[in-house]
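Could you have a look at this structure, given as structure tokens, before my questions?
For this depiction, one protein chain was excluded, whereas all remaining protein chains were kept in their positions.
Moving on to subunit A:
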Amino acid sequence: MSKPELKEDKMLEVQFVGDDDVLNHILDREGGAKLKKERAQLLVNAKKIIKKPEYDLEEDDQEVLKDQNYVEVLGQDIQGSLKNGSATDGGNKVYSFQNRKHSEKMAKLASELAKTPRKSVSFNLKNDPEIMINIPQCSKGHPASDKVQLKNNDKGEFLSTTPRGLRKRLMEDDEGVAQECEEDANEVILRPKSQAQNRVVSAPVCKETPSKKMKRDKTSDLVEEYFEAHSSSKVLTSDRTLQKLKRPKLDQQTLRNLLSKVAPSFSAELKQLNQQYEQLFHKWMLQLHLGFNIVLYGLGSKRDLLERFRTSMLQDSVHVVINGFFPGISVKSILNSITQEVLDHTGTFHSVLDQLDWITNKFKEDSSLELFLLIHNLDSQMLRGDKSQQIIGQLSSLQNIYLIASIDHLNAPLMWDHAKQSLYNWLWYETTTYSPYTEETSYENSLLVKQSGSLPLSSLTHVLRSLTPNARGIFRLLSKYQLDNQESPSYAGLSFQDFYQQCREAFLVNSDLTLRAQLTEFRDHKLIRTKKGADGVEYLLIPVDSGTLTDFLEKEEEES
């Protein structure tokens, strides 16, 4: 960045503006105010930066300070602020780009892993200082012992098994960096390209670069990050999939059992945290009664906490528990359960608004009515809509309806504009529990659990085993064809005529009647599906994902 700055003085205006535009474009994301500051700084400090590289550091610090300005204005720095995290981090980290510098590390690591035998895996890591440093698990407190251990174990193999490719790449990378340093003021414009090239060659950039590169100030980093984030260059990923693991998928029950065996770490501390929150129950009740509503936020499932609140405080009062994470939840169903079950109303309503009006009137008329609403995940997919929030907000604004809810999404507060916020009249409580979202995610499918909807491998083989060899051959033919064609997006299935032709050629059937009989049997076992194409031709399809199909074929191969 120092270079474009230098040029600024003597060069054309045009170039400067272009640079500026880029900045504009990037920095917009971080908010306009900051942009202005930074730009001003750039102009002022351009020369200083060149003179003394260390200045850079200072400036970064200042940057952080500036970010904090607003925060400080809000009194964030009040001493003894127990909760809300260490706000001293400033917005810088929380709101910044994701660090994209090492985006391919994982992929690269994976490919190395795949290539080398297991023993050298750990060693490989060691060899590449970059990876070693940047993998988070290697905390600075511990690596020393690990390293020693590893060295003792693997010293013999150290030299011999180093993948040559890796070393080479590192060297190339150095060259690349050198080249980059020679580039002129157009650097900013050219950077994406050079970055891309570098990246294709290899990932590590930062740590090994000469000090020159360190001179870049923050803006330059941002530019870089921007292009890295938006570059369309192909990312090197490993193509290994879960199916390739020679491990049967677990069903839901086993997975749950296994998970329950894993004791969470720091249970003592977690318990203490939870106790801390439980002491607030009385306060919550008080504040709910005084017209506030309570929203819980923070990492970890808050369901258990709310359940405890419910069982300890709400036993004697009417309350409704609403699982926002339930996929079928809707405002309508919430209102229905209030009208039908709480208020014992049997009639129906024209619209949700009518229903809301009715409830409002009911609660306003009878001041002795009291209702607690507990909503787990107020920010869930189904409830986060504007209308839903408006209605829930209106409910909660009633004098004798008390709402206590939890939110989890990072941007959940964006759901509420000022009007809604005043309806809700929130009091925020941070309850970081670190507990797993077991219940909340139970409606989602896990990759590790076999999907009940699709046909799993075991049943496939089971059915096939009971068939005649010919029938198996027919099925294999179809599955092979499907695998061959799976890449093409327009593949609709194998037409019956073609299939018949192929089967005849393989001496599997002698007439289309026998084939049809076979297909009927397949269809009865849900092994295939038929579709009528646009031209009226019947197409055959196996409703199984390609991974399972490949496995199946491999198994078949082994058996025969």
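As a working rule, contacts are C-beta pairs under 8 Å (C-beta built on N, C-alpha and C of every residue); 3 or more make two chains touch, one makes a residue touch a chain; residues count from 1.
By definition in this document, contacts and distances are computed from a predicted model.
**Q** Between "Plasma membrane iron permease", "Response regulatory domain-containing protein", "rRNA processing protein-like protein" or "Origin recognition complex subunit 3", choose the name on the UniProt record of the chain that's been left out.
**A** "Origin recognition complex subunit 3"
**Q** One chain is left out of this view; which of A:L427, A:L467, A:L483 or A:L541 touches it in the full complex?
**A** Answer from the full complex: A:L427 touches the omitted chain.
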